[in-house]
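The complex is shown incomplete by one protein chain, all other protein chains being positioned as in the whole.
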Amino acid sequence: MTQLLYILAFVVMAIGLWGILSRRHLIRMIIGFSILDTGIHILLVAIGYRKGGTAPILDEALSKGEALMNAVDPVPSALVLTAIVIGLAVTALMLSFAVRMVQNNPTMNADEHKELKW
Amino acid sequence: MIYIVAVLGIVIAVSAVFALYTGKILSAIIASGAVSLVASLIYILAGAPDVAMTEASIGSALTTVVFLIAWRRISRIVATSTEKEDKNA
(Lines give C-alpha, C1' and ligand atoms only; values in the text may rest on other atoms or scores of the structure.)
Protein backbone atom coordinates (compact mmCIF):
# COMPACT_ATOMS: atom_id res chain seq x y z
CA MET A 1 0.00 0.00 0.00
CA THR A 2 2.78 2.47 0.90
CA GLN A 3 4.75 1.60 -2.24
CA LEU A 4 1.60 1.86 -4.35
CA LEU A 5 0.82 5.34 -2.96
CA TYR A 6 4.43 6.46 -3.60
CA ILE A 7 4.37 5.20 -7.19
CA LEU A 8 0.98 6.83 -7.80
CA ALA A 9 2.26 10.13 -6.37
CA PHE A 10 5.33 10.04 -8.63
CA VAL A 11 3.25 9.25 -11.73
CA VAL A 12 0.80 12.09 -11.02
CA MET A 13 3.66 14.52 -10.30
CA ALA A 14 5.37 13.51 -13.55
CA ILE A 15 2.15 14.02 -15.54
CA GLY A 16 1.70 17.45 -13.95
CA LEU A 17 5.27 18.56 -14.68
CA TRP A 18 4.97 17.25 -18.24
CA GLY A 19 1.80 19.29 -18.67
CA ILE A 20 3.41 22.50 -17.35
CA LEU A 21 6.45 22.12 -19.62
CA SER A 22 5.00 20.71 -22.83
CA ARG A 23 1.57 22.36 -23.21
CA ARG A 24 1.47 25.92 -24.53
CA HIS A 25 -2.17 26.81 -23.74
CA LEU A 26 -2.33 29.06 -20.66
CA ILE A 27 -5.27 27.26 -18.99
CA ARG A 28 -3.72 23.85 -19.65
CA MET A 29 -0.44 24.96 -18.04
CA ILE A 30 -2.38 26.01 -14.92
CA ILE A 31 -4.22 22.66 -14.95
CA GLY A 32 -0.75 21.06 -15.01
CA PHE A 33 0.14 23.00 -11.87
CA SER A 34 -2.98 21.76 -10.09
CA ILE A 35 -2.25 18.14 -11.10
CA LEU A 36 1.32 18.53 -9.76
CA ASP A 37 -0.23 19.85 -6.53
CA THR A 38 -2.45 16.77 -6.22
CA GLY A 39 0.58 14.51 -6.74
CA ILE A 40 2.49 16.24 -3.95
CA HIS A 41 -0.51 15.89 -1.63
CA ILE A 42 -0.72 12.15 -2.33
CA LEU A 43 3.03 11.87 -1.60
CA LEU A 44 2.62 13.62 1.77
CA VAL A 45 -0.34 11.44 2.73
CA ALA A 46 1.72 8.37 1.75
CA ILE A 47 4.56 9.51 4.03
CA GLY A 48 2.11 9.63 6.96
CA TYR A 49 0.46 6.29 6.19
CA ARG A 50 1.19 3.14 8.20
CA LYS A 51 0.07 -0.42 7.56
CA GLY A 52 -3.59 -0.84 8.47
CA GLY A 53 -3.67 2.71 9.77
CA THR A 54 -6.91 4.45 10.69
CA ALA A 55 -7.77 8.12 11.12
CA PRO A 56 -6.24 9.85 14.18
CA ILE A 57 -9.63 10.71 15.67
CA LEU A 58 -10.35 9.22 19.09
CA ASP A 59 -13.83 7.77 19.68
CA GLU A 60 -15.46 4.48 20.66
CA ALA A 61 -13.65 2.66 17.86
CA LEU A 62 -10.21 4.03 18.74
CA SER A 63 -9.41 4.49 22.42
CA LYS A 64 -6.54 6.61 23.75
CA GLY A 65 -4.35 3.56 24.28
CA GLU A 66 -4.92 2.13 20.80
CA ALA A 67 -4.09 5.40 19.02
CA LEU A 68 -0.36 4.87 19.37
CA MET A 69 -0.58 1.45 17.70
CA ASN A 70 -3.19 2.04 15.00
CA ALA A 71 -3.60 5.69 14.01
CA VAL A 72 -1.74 7.28 11.09
CA ASP A 73 0.68 10.18 11.54
CA PRO A 74 -1.38 13.38 12.04
CA VAL A 75 1.42 15.79 11.07
CA PRO A 76 1.41 15.19 7.27
CA SER A 77 -2.41 15.36 7.32
CA ALA A 78 -2.21 18.80 8.92
CA LEU A 79 0.40 19.92 6.38
CA VAL A 80 -1.70 18.73 3.42
CA LEU A 81 -4.77 20.45 4.89
CA THR A 82 -3.08 23.83 4.72
CA ALA A 83 -1.33 23.03 1.42
CA ILE A 84 -4.68 22.42 -0.32
CA VAL A 85 -6.04 25.81 0.75
CA ILE A 86 -2.85 27.55 -0.38
CA GLY A 87 -3.10 25.60 -3.65
CA LEU A 88 -6.56 27.04 -4.32
CA ALA A 89 -5.37 30.59 -3.58
CA VAL A 90 -2.32 30.24 -5.82
CA THR A 91 -4.38 28.70 -8.65
CA ALA A 92 -6.87 31.57 -8.45
CA LEU A 93 -3.97 34.06 -8.50
CA MET A 94 -2.47 32.39 -11.59
CA LEU A 95 -5.85 32.43 -13.34
CA SER A 96 -6.40 36.11 -12.59
CA PHE A 97 -2.96 36.91 -14.04
CA ALA A 98 -3.89 34.82 -17.08
CA VAL A 99 -7.05 36.92 -17.51
CA ARG A 100 -4.95 40.10 -17.34
CA MET A 101 -2.42 38.74 -19.85
CA VAL A 102 -5.15 37.76 -22.31
CA GLN A 103 -6.70 41.19 -21.96
CA ASN A 104 -3.46 42.86 -23.00
CA ASN A 105 -2.73 40.41 -25.80
CA PRO A 106 -5.79 38.33 -26.76
CA THR A 107 -4.22 34.95 -27.45
CA MET A 108 -4.15 31.77 -25.35
CA ASN A 109 -0.76 30.59 -26.61
CA ALA A 110 1.94 31.16 -24.01
CA ASP A 111 4.60 31.47 -26.74
CA GLU A 112 2.93 34.57 -28.13
CA HIS A 113 3.10 36.47 -24.85
CA LYS A 114 6.54 37.96 -25.40
CA GLU A 115 6.68 40.82 -22.91
CA LEU A 116 8.90 39.05 -20.38
CA LYS A 117 11.00 36.92 -22.73
CA TRP A 118 14.57 37.35 -23.83
CA MET B 1 -8.17 -2.48 -0.36
CA ILE B 2 -4.93 -2.34 -2.31
CA TYR B 3 -6.84 -3.22 -5.51
CA ILE B 4 -9.30 -0.39 -4.93
CA VAL B 5 -6.41 2.06 -4.56
CA ALA B 6 -4.78 0.67 -7.71
CA VAL B 7 -7.98 1.12 -9.74
CA LEU B 8 -8.48 4.64 -8.36
CA GLY B 9 -4.86 5.42 -9.21
CA ILE B 10 -5.38 4.34 -12.82
CA VAL B 11 -8.49 6.55 -12.98
CA ILE B 12 -6.44 9.50 -11.66
CA ALA B 13 -3.64 8.98 -14.17
CA VAL B 14 -6.04 8.58 -17.11
CA SER B 15 -8.06 11.68 -16.25
CA ALA B 16 -4.86 13.70 -15.69
CA VAL B 17 -3.58 12.75 -19.16
CA PHE B 18 -7.04 13.42 -20.60
CA ALA B 19 -7.05 16.89 -18.98
CA LEU B 20 -3.77 17.74 -20.70
CA TYR B 21 -4.56 16.38 -24.17
CA THR B 22 -8.30 16.72 -24.79
CA GLY B 23 -9.39 19.20 -27.43
CA LYS B 24 -11.95 21.15 -25.46
CA ILE B 25 -10.80 23.32 -22.54
CA LEU B 26 -14.14 22.78 -20.79
CA SER B 27 -13.57 18.99 -20.69
CA ALA B 28 -10.01 19.58 -19.52
CA ILE B 29 -11.21 21.66 -16.56
CA ILE B 30 -13.82 19.05 -15.56
CA ALA B 31 -11.22 16.26 -15.88
CA SER B 32 -8.82 18.13 -13.59
CA GLY B 33 -11.66 18.39 -11.07
CA ALA B 34 -12.16 14.62 -11.39
CA VAL B 35 -8.46 14.07 -10.58
CA SER B 36 -8.96 15.87 -7.24
CA LEU B 37 -12.23 14.11 -6.49
CA VAL B 38 -10.77 10.61 -7.00
CA ALA B 39 -7.68 11.65 -5.00
CA SER B 40 -9.99 12.47 -2.08
CA LEU B 41 -11.30 8.88 -2.17
CA ILE B 42 -7.69 7.68 -1.88
CA TYR B 43 -7.15 9.92 1.15
CA ILE B 44 -10.14 8.32 2.90
CA LEU B 45 -8.66 4.86 2.29
CA ALA B 46 -5.26 6.07 3.54
CA GLY B 47 -6.72 7.14 6.89
CA ALA B 48 -6.89 10.90 6.36
CA PRO B 49 -10.59 11.93 6.35
CA ASP B 50 -9.75 15.56 7.20
CA VAL B 51 -7.62 15.81 4.08
CA ALA B 52 -10.29 14.03 2.03
CA MET B 53 -12.92 16.53 3.11
CA THR B 54 -10.67 19.48 2.29
CA GLU B 55 -9.70 18.04 -1.08
CA ALA B 56 -13.32 17.31 -2.03
CA SER B 57 -14.63 20.73 -1.04
CA ILE B 58 -11.66 22.89 -2.07
CA GLY B 59 -9.55 20.93 -4.52
CA SER B 60 -12.35 19.55 -6.62
CA ALA B 61 -15.34 21.88 -6.15
CA LEU B 62 -14.05 25.40 -5.63
CA THR B 63 -10.95 25.08 -7.86
CA THR B 64 -13.11 23.85 -10.74
CA VAL B 65 -15.50 26.75 -10.24
CA VAL B 66 -12.63 29.25 -10.21
CA PHE B 67 -11.25 27.70 -13.42
CA LEU B 68 -14.67 27.91 -15.09
CA ILE B 69 -15.18 31.56 -14.08
CA ALA B 70 -11.74 32.53 -15.37
CA TRP B 71 -12.27 30.55 -18.60
CA ARG B 72 -15.61 32.31 -19.20
CA ARG B 73 -13.95 35.71 -18.86
CA ILE B 74 -10.97 34.73 -21.04
CA SER B 75 -13.08 33.26 -23.83
CA ARG B 76 -15.28 36.38 -23.88
CA ILE B 77 -12.23 38.63 -24.14
CA VAL B 78 -10.82 36.52 -26.99
CA ALA B 79 -14.20 36.43 -28.78
CA THR B 80 -14.75 40.22 -28.62
CA SER B 81 -11.20 40.94 -29.80
CA THR B 82 -11.54 38.67 -32.83
CA GLU B 83 -14.89 40.35 -33.65
CA LYS B 84 -13.18 43.73 -33.62
CA GLU B 85 -10.40 42.47 -35.89
CA ASP B 86 -12.97 41.16 -38.38
CA LYS B 87 -14.65 44.56 -38.49
CA ASN B 88 -11.35 46.36 -39.06
CA ALA B 89 -10.27 44.02 -41.83
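Going by the order they are written in, the chains are A and B; count residues from 1 in each one.
The rule we apply is simple: a contact is a pair of C-beta atoms (placed from the backbone, for glycine too) under 8 Å apart; a residue touches a chain by one contact, two chains touch by 3 or more.
Following the convention adopted for this analysis, contacts and distances are computed from a predicted model.
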Check: The complex lacks one chain in this depiction; which UniProt name from "Multicomponent Na+:H+ antiporter subunit B", "Peptide ABC transporter substrate-binding protein", "Cytochrome b" or "NADH-quinone oxidoreductase subunit C" does that chain carry?
Finding: "Multicomponent Na+:H+ antiporter subunit B"
Notebook entry, point to check: Which listed residue, B:12, B:25 or B:70, touches the chain dropped from view?
Noted result: B:70
Check: Which positions on chain B touch the chain that was left off?
Finding: 48-50, 52-54, 57-58, 61-62, 65-66, 69-70, 73, 76, 80
Note to self: Which parts of chain A face the unshown chain closely enough to count as touching?
What the structure shows: 1-3, 6-7, 10, 13-14, 17-18, 21-22, 48-51, 55-59, 64, 67-68, 71-75, 77-78, 81-82, 84-86, 88-90, 92-93, 96-97, 99-100, 103
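Heads up, the rule we're going with is that only the chains that are shown with their structure count from here on.
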Notebook entry, point to check: In the complex formed with chain B, which residues of chain A make contact?
Noted result: 1, 4-5, 7-8, 11-12, 15-16, 18-19, 23, 25-28, 30-32, 34-35, 37-38, 41-42, 45-46, 48-49, 53-57, 71-72, 76-77, 80-81, 84-85, 87-88, 91-92, 95-96, 98-99, 102-103, 106-108
Checklist line | Residue ranges of chain B in contact with chain A within the complex | finding: 1-2, 5-6, 9, 12-13, 16-17, 19-20, 25, 28-29, 32, 35-36, 39, 42-43, 46-51, 54-55, 58-59, 62-63, 66-67, 70-71, 73-74, 77-78, 81-82
